[in-house]
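Removed: one protein chain of the complex. Kept in place: all other protein chains.
Then we have chain A:
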Amino acid sequence: MGVVARTGVPDRHSEVLAQQSTDMPPIAYAAVAPVLIVLVAACLGVLVEAFVPRRQRWAVQVALSLLTVVCAGAALIRHAREINTGGTTFADTVAVGPATLFLWGTLLALALGAILLIADRSIEPGGAFVAETNAASGGTASRHPADAPGAASAEVMDRASASVVGMRTEVFPLVLFSLGGMMVFCAANDLLTMFVALEVLSLPLYLLCGLARRRRLLSQEAAVKYFLLGAFASAFFLYGLALLYGYAGSVKFSDIADATAGSLRSDTLLFAGLGLVVMGLLFKGSVGPFHLWTPDVYHGAPTAVTGFMAACTKVAAFGGLLRLLHVAFRASSWEWHWVLWSVAVLSMVIGVVSGLTQRDLKRMIAYSSIAHAGFLMVGAITLTERGLSATLFYLLAYGFTTLAVFGTIGLVRTSEGEATHLSDWAGLAKRSPVVATVFTFLLLALAGIPATSGFMGKFAVFSAAFSAGMGPLVVIALLASALAAFIYLRVIVLMFFNDPAPDGPTVSVPGAFTTAAITLGVVVTLLLGLVPMLALDWASVGGFVS
């Protein structure tokens, strides 16, 4: 097309007419190395899926994924040790600062645990994910199981052949793509990059939700619901993005911040745009009233994927929200903060009140995650350095606890699959004291009892919010967490005081992978509860850069 040939345009227009500036913008490879490693490995994973023989795929994919996360973590640590001020790269579209590095570290550590959970094949023989149904072995494979509504019954017949074939290993590249998207999401320096990252992180998640081997219909329904509502949320985000561009004349956070700082431009555009953009983020973070997908999706998705979603997606969504609010909208906070106040209150109330009625553990934890999203909102809208570090710490603590919770939920099973109904957990302490004790500890952490990271997180967030002058909100938050404690304590009582049902579920002996993941979660929960400085110091090194 002769783009480069005609270079008659004077230099001063280069910022608008970028046709002749063919030189690449400088890229700080050291800073973005973790993201690059994850995304490259995700692409490699796709190639593995295409070229490695089926029987070796699982081993190769697991090794590749774990190696990726570890390498990315090493690159992150190396970079974090070198500089602390941070900067932008990729022509100002990505900003890597101390807070972003912390979020990346959190995401990588949580992803490590999640991959371990996903990789486990010992609890459910052959893995928890749908097997490749068009496999050559066995003639029982149905023709198109995924889109025929009656296929669920056919899936049951497939179980025998499934364990022979092994689990579907596309899961791993999907997780890596999603992880890469999450990391970019927390580092995006303009709304467009953020939107792209949002889609990169969401699309694999929609797929992952529908891959459960057991209870296929539930899983597929969850995936469809998540996808449709998620598409709506993305559309709102995009609409808001357009409005903000109309307001500030740029999608860059720093330009939006400048525009809000002092201008006579129409506020209507700003607030409607902000409202729609934030709505997209709140949807991902499952904050009420945009939480509606959460219980159904958490319930339907394979438990390991739920763990990944609950831990990592929450970190990414709140990381993005924190970045957006801190970098772009701090100056205009006076006008919008009441909206987010009410969102935080609504989320806490919805989570707690609805959580009280749940009879299914996965749904219960889903509601608890909505309540926790409310607590996180309290920290996110303080807009102080203290509030930022407290929220980051809370994300880390909550992520590990909830990951271990889902890991543990996956252990209690009947012949039908996971036994997530509360009555199945009655008297668990008699059957398996260790699992019951671990789960009790995790629930206490979710309730925010001292000596767990949950208490430290709550205390950090609430005291930061209190000192930021949000007393009434802290009061509501504390009352909500007092009520929320009821939800968890009830389960503990159930496990310790009830008689186990005679034909109740059995507790699987977890394989090495699941054991490692649960241990990781429990140890971090305990450590952060006793020695919070380990993470808190790092979280308070500095804020976001733009």
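By our rule, contacts are C-beta pairs under 8 Å (C-beta built on N, C-alpha and C of every residue); 3 or more make two chains touch, one makes a residue touch a chain; residues count from 1.
Here is the rule we use: contacts and distances are computed from a predicted model.
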Its UniProt record identifies the chain omitted here, from "Glutaryl-CoA dehydrogenase", "Succinyl-CoA:3-ketoacid-coenzyme A transferase subunit A", "Multicomponent Na+:H+ antiporter subunit A" or "Aspartyl/glutamyl-tRNA(Asn/Gln) amidotransferase subunit B", as "Multicomponent Na+:H+ antiporter subunit A"
Missing-chain contact among A:339, A:383 or A:507 belongs to A:339
Considering the complete complex, of A:236, A:513 or A:544, the missing chain is touched by A:236
Among listed residues A:27, A:40, A:91 or A:475, the absent chain is touched only by A:475
Hidden partner sits against chain A at residues 1, 3, 6, 8-9, 13, 16-19, 139, 142-145, 147-151, 153-154, 224-225, 228-229, 232-233, 236, 239, 243, 246, 249, 265-269, 271-272, 275-276, 279, 283, 289-290, 292-293, 295-296, 339, 350, 353-358, 389, 427, 444, 447, 449-451, 455-456, 459-460, 462-463, 466-467, 471, 474-475, 478-479, 481-483, 485-486, 489-490, 492-493, 496-499, 532-533, 536-537, 540
